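Here the complex is missing a single protein chain, while all its other protein chains stay put.
Here is subunit A:
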Amino acid sequence: MGTSVQVTPLCGVYSENPLCYLLSIDGFNFLIDCGWNDLFDPNLLQPLAKVSSTIDAILLSHSDTLHLGALPYAMKHLGLSAPVYSTEPVYRLGLLTMYDHYLSRKQVSEFDLFTLDDIDSAFQNVTRLTYSQNYHLTGKGEGIVIAPHVAGHLLGGTVWKITKDGEDVIYAVDFNHRKERHLNGTVLESFVRPAVLITDAYNALNNQPSRRQRDQEFFDAILKTLRADGNVLLPVDTAGRVLELILMLEQHWAQHHLTYPIFFLTYVASSTIEYVKSFLEWMSDSIAKSFEHTRDNAFLLKHVTLLINKSELEKMPDGPKIVLASMASLEVGFSHNIFVEWATDIKNLMLFTERGQFATLARMLQANPPPKAVKVTMSKRVPLVGEELRAYEEEQNRIKKEEALKASLSKEEDLKASHESDANLGDPMVIDTNNTRVSSDVTGPNGGGHQDIFIDGFVPPSTSVSPMFPFFENSSEWDDFGEVINPDDYILKEEDMEQTIMRFGGDLDGKLDEGSANLILDSKPSKVVSNELTVQVKCSLVYMDFEGRSDGRSIKSILAHVAPLKLVLVHGTAEATEHLKQHCLKHVCPHVYAPQIGETIDVTSDLCAYKVQLSERLMSNVLFKKLGDHEIAWIDAEVGKTDSGMLSLLPLSTPPPHKSVLVGDLKLADFKQFLASKGVQVEFAGGALRCGEYVTLRKIGDASQKGGGTGTQQVVLEGPLSEEYYKIREYLYSQFYLL
């Protein structure tokens, strides 16, 4: 009987929420992807928390937050502890992405959902695989083989193929069939008739313009701004699609000898590019080829300057420039700050290359028409000075004493200690003890009395589970297009706001950004100062699709080609999911599922199968006919048993007659050519093929529909009794194999 397969979405169905699914194969639980959004909302992970202890293995498919962002948190707080599998780039770039997120968050808030150590330890146990590597699981998963395959979209992006007993379960989300500058297209199309295919509906309703046209518009928009003395901001991800953009700009700049500076600004920009340079074997054939021939590494960037610090950007000479900065959501990171600075100048351009995550600043700005003004929170981390510093040091001393006291206590006491002390144990590695201490004190249950070290700008209540920006607390005022705005409010406030910016730019900026990354990593006591302000969006906003995902039409044709026996749809708006479901029901296969969160669907194949041995005697009498990759023959056999109790097939002395089978795929257009080459007059007339004077050939039914329906082509050949009729019948037969 078939292998039992169940799918339970934990997050990311009927919405654009992060991806996280539970796939159970004969009782072995795979967690496929472990995504989070840029807002790091722990509520999204509740379904995962319920099952995290039962997970046996985790498969990661892409290196962005949506696919692996929750891994450190889930490992730390939700009891997830299974081995993780991913490709080398997903591992490495995923790690960098998480670092970048952490550093960006830490810079503007007392971020305590996970620490750098948590990220490191979460990624410590990743088993790295190469494409098409068949990895045989052992232990509980004995018999299961997992293999990553090229997905496109992001570097190292993976389509997972999970095989048990010859049945394939394929997980393919965010794939791209098109070959890009740095990536090959997906190999999804090479899988035919898997038992189960899990795929996303994210792009089901999107159709893309041609690449050339899109690229042209992209450069036009950028150059227009630059020539008009404006700056261009591209909010990008840390180490994913940005690579394609960098390569595009790099090549275009080289081709056209442009001199406008390009900056790539994330906390990990230089190490990202350094690692990417060593991932050539994961990139497109053309990049590999050019390296083999000339040893020119495509990511040896000549026009793009890598920055890890905003102050370095400010040191650069004035004048039009392009900045690629993370995060794409504009929620945090350098892009957030740069946006606030540049949005007010009509000359500037915000060029979005991907759809912003739901309910983020980027998404609001992508609304049509874009909002005229948005409320943002500017937060800065400043070193403690004067009174505060003294209070803090006193506090530290007190803690140290306490710790010394604690250390002298018995072991049982230690075990009883809250996670506060756990955080302590993990601390000495990278990050300073002080910062963590402050944050855990604030939110920890025993925290209590040190709030006096904060100034009034940002004081998360000690009861708060997730100290987010105060910004999010306003979220109730949003509608689909972002915040509900009363323009009148802003006219009055404009002056204030400009003053605020002035103040930021004048008084604090230079000092604060100095070594912002260092600030986080060194042990100087610091605090976060937040400031809410409203930004008039005067710059131009443009969105172009550089997400590198297959568009709706391609998805449909790929699905029709792959033709899974069962199809599970996840990740995509309710509308897109429903649309794709209806389409697939009609054109792909009759078993299409789109489960809700927490709903377990059973996609065990109702396929019956048993294994038999083909006896030598039988095989010596079988004559195969070759059809492409396949060889095919009709057999009549008697079932016998071998010594080991295996079923074996023996030849039958008197084979019974069987209905003959015609194998072959008749394409009327090809057949027309064939007949013409044989000197028969042929033409299409009313959907049928007229051969010679009287004979007509027709195909009945929709043969293009695979999976569902009959699947057998119906061909009708009509005509009067004549020599021609028999001749054409001969030609027709020659197109098939008779078995």
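Rule of thumb we're sticking to: contacts are C-beta pairs under 8 Å (C-beta built on N, C-alpha and C of every residue); 3 or more make two chains touch, one makes a residue touch a chain; residues count from 1.
By our rule, contacts and distances are computed from a predicted model.
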Inset, instruction - Pick from "Guanine nucleotide-binding protein subunit gamma", "GPI-anchor transamidase", "Cleavage and polyadenylation specificity factor subunit 3-I" or "Methionine aminopeptidase" the UniProt protein name of the chain that isn't shown here. - result: "Cleavage and polyadenylation specificity factor subunit 3-I"
Legend entry - Of A:F219, A:Y593, A:F674 or A:Y725, the one touching the omitted chain in the full complex: A:Y725
Legend entry - Touch criterion as defined above, residue of A:A221, A:L258 or A:L280 at the omitted chain: A:L280
Legend entry - Which of A:S81, A:Q133, A:Q251 or A:N397 contacts the chain that the document leaves out: A:Q133
Inset, instruction - Extract the touching residues of subunit A with respect to the undisplayed chain. - result: 88, 129-134, 136, 147, 166, 192-193, 271, 274, 277-281, 288, 291-293, 295, 297, 565, 607-614, 616, 619-620, 622, 624, 627-641, 647, 649, 652, 655-656, 658-666, 703, 706-707, 711-721, 725, 729, 732-733, 736, 738-739
